[in-house]
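Other chains of the complex are left out, but the ones given are in their true place.
For clarity, chains are labelled A and B in written order, and residue numbers in each chain start from 1.
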Amino acid sequence: MGDSGDLKLIDDSGKRLDGRKLDELRPIKIEANVLRRADGSAYLEWGGNKILAAVYGPREAHPRHLQDPTKAIVQCRYNMAAFSVMDRKRPGPDRRSVEISKILSEALAYVVFTEQFPRTSIDVFIEVLQADAGTRCSGLTAASVALADAGIPMKDLIVSCAFGKVGGKVVLDLYKEEDNLGEADVPIAVVPRTEEIVLLQMDGHLTVEELNHGLTMTMDACKYIYGLQRDALKNRYSTGMDNEENPKEASK
Amino acid sequence: MNEEVISEINRNFIYQLAEKGRRIDNRAPDEFRPIGVEKGVVNTAEGSARVHIGRTDVLAGVKIGIGEPFPDTPAKGVLTTNAELIPLASPTFEFGPPREDSIELARVVDRGIRESGTIDLEKLCLEEGEKVWIVFIDIHVLDYDGNLFDASALGALAALTDTTVPASRFELGDDFKLPVLHYPIACTTVKVENTLLLDPALEEEKIASARLTVTTDENKDVRAMQKGKSGSFTLDEVKKIITSSQEVAEKNRKKIIE
């Protein structure tokens, strides 16, 4: 969390630098079934984030010592393209992406009926093509659509969104400038039907009251995003990058 | 015997106890194991502390070096945190490069210290944009009996409060105590069936469905959180955990400051 200096992140009318209200999400667009080779996929634009998620599996887990005889393992790999950020990122995993991959894997495993696929791996790949803060939330939201698109049996989708604190105010869904200069960032992921929390991180400085307020605000936002996810899944045979044909069917 | 195979019986036993609000070592659900903090245990380090939480044993050492600041904070010292889950400490820790568990541990400890402004990094600037003090925190886990997050965070903070910046060794003036401004304490709670257990012992940690670490400062404000494991918490559970973490943190903080 940085230092905003003289920059006023919230103006006198309570609007943010990008014109949003405190509890307003950035525009979100989700498409399911956008890739040919993957078993399931989704493309998501969320503010300036552009994210692709793909699912392979259930397939045999490699190496074998990873296999769990009682259930499938969910292996999520979060990766940023070198050009997805202002200062070129060296390709390959770094400590940040290893941690994010771990917590996203844990969150996704909660909703997948892993017991149905012992010894297998369900592999989820999240590629950040363009980043604008909130990539782990965007990626997780896209990944659960890709899982559903792959036909993996799930309790429910997962929706993820962050809130933060900017210019002394609790606000929803930070974008890059707010993330750099804000006072706190709290990514959350929930199972919308049950309101269970499956991912929760926080860094910065918040009172308990601010935290509680933010959690409630974000839970509501997640329910809205849930609708977008379901729409994307409904529309997957009518829209998409190639809407003249159904590529998954065509490949069989 | 493979220690990692917790028998179904043992698992069920812990479940049954948890339902009744009891634990294998007779602690209350919100009770920490005994905590021991010993500072100044490594004289090659600029600061060090060995922390026991029950039989979990962590050694944290601080080394101070000189280097360049980050471009976006040219007038601030640099903090880096590393954790080693060395195979001496557990049959499940493997030899080799850091894996996701040790990376997560290091990053969670780091965020707790960084986000609370524990170290006055501005006092560690030697020459703006050119030369600053670098604080290396290295966490060496020696015996793993559960709850590494809290033991490591406590060790790191204790080692920082033990640290002297060796300016004279570099011919940069007099040595001085590392300026520590805040005292963030991490408290970890796990969920076993529907019971919340603070400071999980190894067996509890293994069978728990979800874990939440809450780091609070001396004003009871929240500075960092990390949820882990493939289970879930309700919003109410999260709120309850935050409150109990605040309370216990006050007690545990005294082990460092006193």
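Note that in this section a contact is a pair of C-beta atoms (placed from the backbone, for glycine too) under 8 Å apart; a residue touches a chain by one contact, two chains touch by 3 or more.
Owing to the predicted nature of the structure, the values given are computational and were not obtained by experimental measurement.
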item: Stoichiometry of the full complex in this file, given that only one copy per chain type appears; value: A x3, B x3
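As a working rule, only the chains that are shown with their structure count from here on.
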item: Distance between chain centroids, defined by C-alpha means - subunit A, subunit B (Å); value: 27
item: Complex contact set, residues of subunit A against subunit B; value: 1-2, 74, 95-96, 98-99, 101-103, 106-107, 109-110, 186, 191, 194-208, 211-212, 215-216, 219
item: Residues of subunit B defined as touching subunit A within the complex; value: 72, 98, 100, 103-104, 106-107, 111, 114-116, 212, 220-235, 238-239, 242-243, 246
